[in-house]
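Below is one structure, written out as structure tokens, with a few remarks after it.
What you see is the complex with one protein chain gone and the rest in place.
Showing subunit A:
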Amino acid sequence: MSAELLGSVLAKAGAEGRAALIGYMPAGYPTVDGAVRAMTAMVEGGCDVIEVGLPYSDPVLDGPVIQTADDIALRGGVRIRDVIRTVGEVHERTGAPVLCMTYWNPVDRYGAERFAADLAAAGGAGCILPDLPVQESEGWRKAAEQHGLATVFVVAQSTGDERLARITAAGSGFVYAASIMGVTGTRDSVGEGARELVERTRATTDLPVCVGLGVSNAGQAAEVAGYADGVIVGTAFVRRLMDAEDLESGIAAVRALAGELAEGVRVAR
């Protein structure tokens, strides 16, 4: 099962005395096949885990870069079935665990049970659903569990200890600790409160705790790797692809960034 693969990949990174590197890219950006190649390059460059974004019309938790990428992907006609195919192809080409990250409405509309079944059949490891808080998640979790998928919850600095425990008890795979209060996008520095949030989260669970939002370079990756089990990078990868003159140079830039970040997560401890 791919959820187990996710667990073993994260455990292996831990055993190597380093943090895992998790890279995000929306499916269909700039094209379905282009995104598959970019994500493959991210693994070749050093990503341990891939998050495939399901582009959404109203991405309220995303900053301008991912909004733009989602918009281009949707205008290009990307459909849910293309997203699931992307998950399958990236997993097949790289052997890495591949998660799907999406807003809840597309999954709800597709049908939670059907989505879980199709994602699992494609080799997906699980889902991150940032606008499905734990109190609304029971139906999804049942479907996910039945199909051997992990459900990764996001925790925030504003999450109180009691609620943290409730969230981590319901989650699986890993816990996504948001480094800052805000939307996706690169930042000059990783939030001061991230370390404290990781510590508070660890006190409630044995799951790995990975930090995302705002991490864009090797220095930040190294800093986060000093206290977290994984480092999640999204916007910086998308931006490399967006700023490139063509797909080939974009893929090379994405691979190079993965390499820099992979070094970052290894120097810290």
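Criterion: a contact is a pair of C-beta atoms (placed from the backbone, for glycine too) under 8 Å apart; a residue touches a chain by one contact, two chains touch by 3 or more; residues count from 1.
One rule holds for everything that comes next: contacts and distances are computed from a predicted model.
K.L.:
Name the absent chain as its UniProt record does, using one of the following: "ABC transporter permease subunit", "Tryptophan synthase beta chain", "ABC transmembrane type-2 domain-containing protein" or "Cytochrome c oxidase subunit 1".
P.N.:
"Tryptophan synthase beta chain"
K.L.:
Which candidate, A:G76, A:P133, A:G148 or A:G219, sits in contact with the chain we can't see?
P.N.:
Touching the chain that is not displayed is residue A:P133.
K.L.:
Determine which one of A:P106, A:G148 or A:G259 touches the chain that has been left out.
P.N.:
Going through A:P106, A:G148 or A:G259 one by one, A:P106 is the residue touching the chain not shown.
K.L.:
Any idea which of A:L6, A:A41, A:A156 or A:I232 touches the chain not displayed?
P.N.:
Considering the complete complex, A:A156 is the one touching the chain left out.
K.L.:
Touching residues of subunit A against the unshown chain: what are they?
P.N.:
56-61, 63, 67, 71, 74, 79-80, 104-110, 130-133, 135-136, 153-160, 163, 167, 178, 181-183
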